[in-house]
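Complex shown without one protein chain; remaining protein chains in place.
And now, chain A:
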Amino acid sequence: MRTNRLAATAAAILATTLLTACSGGSAEPSSPAAGSSAAPAAPVKLTYWSWVPNMDKIAAVWNQAHPGIQVTVSKQAGGDDAAAKFLTAAKAGNPPDLVQAEYQMLPSFVAADAVADIKAETAKVKGEFGEGIWGLVTLGTDAVYAVPQDSGPMMLYYRRDLFEKYGIEVPKTWEEYAQAARTVRKKDPKVFLGTFSSKDPGWFTGLAQQAGAQWWSISGDAWKVAIDDAATGKVAGYWGGLVKEGVIDSMPYFTPEWNKALNDGTLLTWPSAVWGPGVLSSNAPKGKGKWAVAPLPQWNAGESLSGFWGGSSTAVAAKSPNKAAAAEFADWLNTDPEALTALIKEGAIYPASTKGGALLTTTPDYFANQPDFWQQAAAIGATARGFTFGPDVNVTYNAYKDAFDKAVATKSDFTAAVRTMQDVTIADMRKSGFTLAQ
């Protein structure tokens, strides 16, 4: 009797007051299960922020097999916005348990103390990844901050049919690429070989990596920042020259205009990453079967090098109450053959795990005319080189957009834009108090 009345009172209080905390004490006696917890515990509930297509279906496979750990996927918009949202949620104290973290954003997450060190939980899967990729989730430290999911080695997508029409060979060096750009303009002034995007810092980063740039590095207890190094200057000067000469367009990627150019054959190449087929098939459906893939043009004839554009990992939030369970899911998602197969099939991603390569057997529909697509991708992937990302990539990337927007609009010196990126990055790190090596 007494418990009933207490429960009723508690309910009444709950209904009539905003301060739900009041009901805690009086409601307790009415829940008999609270004391005797010998019975199986309620399943651990995890939330996961990701923008991989169909991730909910892949999580469903896990949920089926692991009734004790239930993962709910919350679909995100992706890119910089998703990172900002996660940082804000972490600061506010209610982040998701698991988050998709792009490699370049991971150091910012670590610096903000937003992701957990999951070294112990990931020891068993470390061997599944190449050293270069693993370095991106350890940041060169002893800790492990995420499990790699996919990677984005860069290659050159080109319109095979139109290359034939205009009589252009697939460029093997950037010098040949520049020549081809001039040839195309001469043959048809409405057509461009390529475009320089001032909205895609990740793209430019990959090209700089190919040239051998090392924007950040750690020496002892200090950061070394060298965004305006010789390699990056070379890349910037090259594209700046082409834009100024008018032989390369300057419309940004992923815009309606760009989609149109991809579709109607007024844009012939796209130096992009291995995830390109997904973008091309949705943004340029009319180009199906007409695009082909080749290695990126090289800086020196005879070399074969590439960089990375994008790629992400699965991180566990520092504030998650169920870190071990979350790390277990992250391990499974990125190394289990069943999960990898689902990621490839449903999520259209290029797995970072070395096992993943063998699972890539079906040529993307869009590239039906190129049956060796995945062999090409694997060969190129092996030649890609990356670098350590710094703790404020978001600042650097934003500076890229503003500085290159201006440089493109006024057709001014691209190397000056790179120096702006360096200055803005250094100023921000100095203001925050990072130790910088000079």
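Observations on the structure shown:
What we mean here is this: a residue touches a chain if its C-beta (ideal position, glycine included) is under 8 Å from a C-beta of that chain, and two chains touch if they have at least 3 such contacts; residues count from 1.
Methods note: contacts and distances are computed from a predicted model.
The listed options are "Anti-sigma factor", "Cytochrome C oxidase subunit IV", "Carbohydrate ABC transporter permease" or "Acyl-CoA dehydrogenase family protein", and the UniProt record of the chain not shown names that protein "Carbohydrate ABC transporter permease". Only one of A:W134, A:Y157 or A:W223 touches the chain withheld from this view, namely A:W223. As for the chain not pictured, it touches chain A at residues 12, 16, 80, 84-85, 87-88, 91, 107-108, 110-113, 117, 139, 141, 143, 198-199, 218, 221-223, 250, 252, 254-257, 260-261, 391-392, 394-395, 398, 401-402, 404-406, 408-410, 428, 432-435.
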